[in-house]
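Please find one structure pasted underneath; my questions will follow.
Note that this complex is displayed minus one protein chain, with the remaining chains in position.
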Amino acid sequence: MVTKIDVNKQQKLKNPVMLVGLPGIGLVGKIAIDYLVSELKPKANTYATIVSDTFPPAVHAKASTLELISDNIYLYKGKTRDYLFVAGPVQPNLTNISNSQEHYEFSEKIAEFAKKQGVKEIYTFAGLNIGEKRLNQKPRVLAVSSDKDTKEKLKNKKIDNLIFDDTQGDTLISGVAGLLVGVAYYNHKISGCCFMGETDQKLIFGDQGSARSVVGVISDLFEFKVDMKKIDTQAKKIEESFQEIQQKIKELEKKKEEPVSYIR
Amino acid sequence: MVTKIDVNKQQKLKNPVMLVGLPGIGLVGKIAIDYLVSELKPKANTYATIVSDTFPPAVHAKASTLELISDNIYLYKGKTRDYLFVAGPVQPNLTNISNSQEHYEFSEKIAEFAKKQGVKEIYTFAGLNIGEKRLNQKPRVLAVSSDKDTKEKLKNKKIDNLIFDDTQGDTLISGVAGLLVGVAYYNHKISGCCFMGETDQKLIFGDQGSARSVVGVISDLFEFKVDMKKIDTQAKKIEESFQEIQQKIKELEKKKEEPVSYIR
Amino acid sequence: MVTKIDVNKQQKLKNPVMLVGLPGIGLVGKIAIDYLVSELKPKANTYATIVSDTFPPAVHAKASTLELISDNIYLYKGKTRDYLFVAGPVQPNLTNISNSQEHYEFSEKIAEFAKKQGVKEIYTFAGLNIGEKRLNQKPRVLAVSSDKDTKEKLKNKKIDNLIFDDTQGDTLISGVAGLLVGVAYYNHKISGCCFMGETDQKLIFGDQGSARSVVGVISDLFEFKVDMKKIDTQAKKIEESFQEIQQKIKELEKKKEEPVSYIR
Partner (left out) sequence: MVTKIDVNKQQKLKNPVMLVGLPGIGLVGKIAIDYLVSELKPKANTYATIVSDTFPPAVHAKASTLELISDNIYLYKGKTRDYLFVAGPVQPNLTNISNSQEHYEFSEKIAEFAKKQGVKEIYTFAGLNIGEKRLNQKPRVLAVSSDKDTKEKLKNKKIDNLIFDDTQGDTLISGVAGLLVGVAYYNHKISGCCFMGETDQKLIFGDQGSARSVVGVISDLFEFKVDMKKIDTQAKKIEESFQEIQQKIKELEKKKEEPVSYIR
């Protein structure tokens, strides 16, 4: 089986863009795409299903019925063009270094699918770990594109909070967010860009604030009208509790460093 | 080779149902299916053999002859229809997370075989860990079906002790019992249901009591006439020894908590 | 590439038998086959080479030239029939449980090759761990055959020291020695037998005594004329040093058990 993408009902798409957000650091990409899928009007509909034998060997049960673990591709019909949102609970396991080929295969299958659907641009969303600095600033969105032309085109749009930081040294971007853009460009000449919201990797239950920055950038870029109230509220909550926890951790660490009054 | 299913002698089957019980939590599925295969009259016969290079790289020796490790498919010819029982000592190794594809492939091969034999329904048996609660109650059988229609059809049969608990939140069911139902439905539109007997996962040598509940449900569902005496006796024995052991463990733990009268 | 068997120069073989001894417990199979290859007259010649991408990713260097890691198949032309000896330094890694399919593939390739060469019988040699009992007795050779007919045929030959112990319960035999006999019979109806010399698995540098028993059985079975002097000398040496070591270990353990005269 490997990775299989099944279209519910094939449609002729209008100059489609693909937007991808799967689980990763701070769940930034997943939260951003899920928010877009739930908030955009008219409602995005399930267009295709992704199943893969690289997903866990288990099924998802709910209300006494079960289904294969899968990601979904939603179709959002915009005014001037169509959008395919790739969303879901799973990407190949990054902790398993022995299965490098699973990641390449998964990315290639999505890229092939995009090609077939007429997609000419792919945007992926992810988190970028900047550690504790995350809490002292509004998360920025760093962009890394498939090629210089795409970079220049995006830069010229002067999107607020979208940063191309060419001064950064060589880095590696792990996982599907980077690999899909790389594979789609190398194998199919589909250009793209990876948008990374700054986050703290300790936010394992999700960084809504960082995802909010990504949603903001995307909405500006594609002129989506998205109500930001809900995600703003969630982001505020998360940031408050995280700051509290950090405060407590620091107090505990301070105590540890105090001189001890007994002999051990 | 991967997974290969060899039919001894192809027969035209009469509206066949597939019933599957392989080793898993509490060995519930395996014990249930083995009991049915040994007790049903007329005797079920070996219909096909399953070998797979995902099974351990070893052979099974007995009485100075050896054979490949294999599962078996038994044919039981009922009055109105035929039954294929999938039984045996092995399913792909669940502790090996790096071989997710082995589980999908194994399930898909069985589903393909079922399709080819004309099977329209697949029922799998497994254990569901509920911990220590297991010993305070007669194990129930929880059902999770491939689709809503199958769920309604089964619910309407009002089988005693068979529970569809729609209030349960999202869960994951690991292993072939869930995956086979999922794959058969997704790839081949064969509907099915996974029957899970409540058990305590500490019962690693097998929970005959839970298996007995599953056998009961199956016998009601398909109007099998199965003598329950043997499995009832086994179940009683297992439960008594387990209760004894639990008792001892609790006493030991109590002792540990008592104040110690010496300085260490 | 997977596993590839390359024949140097294809010949028409006369009712060939395949004999296989690769590294395993006590190196029994490897030592036995190597001894036969070196001692039989007329000299056995390299007939084919086995390379495999399941072998270690390394090359073997000697005298400033290198070659791929490989096993060899030697052809020994007997008076009435031909013999193919499968010998060499490597079989797929048994400690790597995640690569079950490598073992099946390796065995299947050898079985296919045997089939193509007209082989109708395969005999494999291995060690059988019996622990410390090994040193108190002349190692016996236990046989487990592919089928009952082969068992009866071999039993009727009344080979000295060759034991068919039908009273043993169910056991698993790991590795190519068992798997090859199983796969060859299941997939190609080539019958065979696995001969296991009793050994102590602590003899990691090789148990010449156990191998000697296997060579004895094989020589009787095929009426090979093999000078046993060298292997007898080696076996004696190994057994003496092992007995010495065991003696020392026991003395050390005894000391440990003596009461200690100080408080800790």
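First chain written, first letter: the chains are A, B and C, and each begins at residue 1.
Keep in mind that, in the parts below, contacts are C-beta pairs under 8 Å (C-beta built on N, C-alpha and C of every residue); 3 or more make two chains touch, one makes a residue touch a chain.
Model, not experiment: these values are computed from the prediction.
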Contacts of the hidden chain among displayed chains
A, C
Taking the full complex into account, find the residue in A:V141, A:L179 or A:V215 that is in contact with the omitted chain.
A:L179
Tell me which stretches of chain A touch the chain missing from the display.
92, 94, 97-98, 100-105, 108, 143-148, 151, 164-166, 168-175, 178-179, 181-183, 186-187, 194
Contact set of chain C toward the excluded chain (per top definition):
1-2, 51, 53-69, 93, 96, 98-99
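Just so we're on the same page, only the chains that are shown with their structure count from here on.
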Classification of the chain B:chain C interface as same or different, half of numbers criterion
different
Rotating chain A so its CA atoms sit on chain B gives an angle in degrees, to the nearest 5, of 90
Computed over C-alpha atoms, the centroid farthest from that of chain C is that of chain A
Whole-Å gap between the CA centroids of chain B and chain C:
39
Tell me, which residues of chain C touch at least two other chains?
98
